[in-house]
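Here the complex is missing one protein chain, while the rest keep their positions.
Right, chain A next:
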Amino acid sequence: MASISLRSLVRPSLPVAPRIQPIIIAAFSTTSLVSAAAPPAIKNRKDLPKKTKKTYKKKQNIVPVKKPAPGERKAFRKRIQLSNNSALPVAGLDALEAQTMARPESSGRMFAVPDEVVDQLRALEAFKSTQTWNLFRKPHVLVRKETVELMGRLEASLEKKEAFKCVLTGSRLSGKSLMLLQAMSYALLNEWVVIHIPEGQDLTNGNTEYSPVPDTEPMQFTQPVYCLKLLQNIYKANRAVLEKTPLKQDWSRLSATLKPGSTLADLALSAKESEFAWPTLSALWTELTQPGQPPVLLTLDGLAHINKVSAYRDPAFNPVHAHELLLVRTFVDALSGKTKLPNGGAVIAATSQNNTHFHPSQELALSQLEAGQAGKPVPKPDPYERKYDDRVYDALKNSTVMRLEGVSKEEARVLMEYWGASGMLRSVLDSRVVAEKWALGGHGIVGEMERASLITMRM
């Protein structure tokens, strides 16, 4: 009312009903409107038309270059090449068999990874583009002292019917991811079911979709697209084992195709769309944790990323702790021993030193565990540190820490002989050269030795 009275004060004329006003569509004329806009009005000297200098240079004809499609460059950069036909085939090396890596006598020897295992590992994304697989004819691995130890623990877990929970740590380029790869190939050769999360960062850096689980407090989230991809990878890598393992429970609520006689492979294949991925994955995990199923190896690379507060936000815009993501929680529960693996098996997490952040409570927990294993005094938490996270401590407290550092000189020699036999090392291989590269590689850090002898101008 006040606005009307105000308006009437400002505009004394009476408002006219809009209906009565004539609606002008167009003036009646047969000539079209002048299409050219009127020249801008000249107000001062600047508006006068400028004289442009005429150039007699020939215009360079720019050839249009076909640019690669989006994502193609990155795919090229990240591609994984596992063979080099120029490299010489190395004769006289055995292929890995089911129990090879667990035997103490195979310590300090090179073994070829069998072709079918290579395909499975590729499906699991166990190979990384930063590793130097592309220089050699076929993937070979060096069985180190630590490898034998780890595989022995995996073997023992079958006897005890209890999960072996382990965190691999160690300095940069010391072979933690490769140890994961060896554990995976051991598991694949022994017909375990292998689930591998290739990069912990992918789960928490907010680059994959997430959706809340209703009626959870605090709110939990699933990552449907990632879970679907993971399911497909699990199926591709473990197809033979999954196809001969029948289901123990009735999962017909997930998919109509799941009859009582179906196998785990049918379950894994039943998720065709991402919204059913998480229920299917959790069903698969429930099945695998039933007694009488094949043993499971669950691995993850880049531990620090799943122990932090993730980049995701809940509906109230509070940051979400990574352990509230259900896939991460599944892994963490298995690592902490909350989920039992009644058929034996292992949960192995590897820290990464290239792509990581300093995580005080993880560092503390790992150092405490390590000191406890060695029988040394256990380090105390820093009283001035505020960022300790109890959930991380709870997740890690039941695991074994295995530290990887450099290889011994004998192992370095075996490795370098393999490089030489592949034709990648042209210099004479004597103990002096081995000792030199061993020392240049930070006392046998394998990645640094590769840098010093393979990725160098001096060969």
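Note that contacts are C-beta pairs under 8 Å (C-beta built on N, C-alpha and C of every residue); 3 or more make two chains touch, one makes a residue touch a chain; residues count from 1.
Here, contacts and distances are computed from a predicted model.
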Record-based protein name (UniProt) of the chain missing from this complex, from "Small ribosomal subunit protein uS7m", "NEDD8-activating enzyme E1 regulatory subunit", "AP complex mu/sigma subunit domain-containing protein" or "Exosome complex component RRP45": "Small ribosomal subunit protein uS7m"
Listed residues A:42, A:98, A:378 or A:459, member touching the removed chain: A:459
Selected from A:108, A:175, A:420 or A:444 as touching the chain missing from the view: A:420
Touch criterion as defined above, residue of A:65, A:91, A:256 or A:316 at the omitted chain: A:65
Touching residues on chain A - with respect to the absent chain: 65, 68, 73-74, 76-77, 81, 84-88, 134-135, 420, 423-429, 454-459
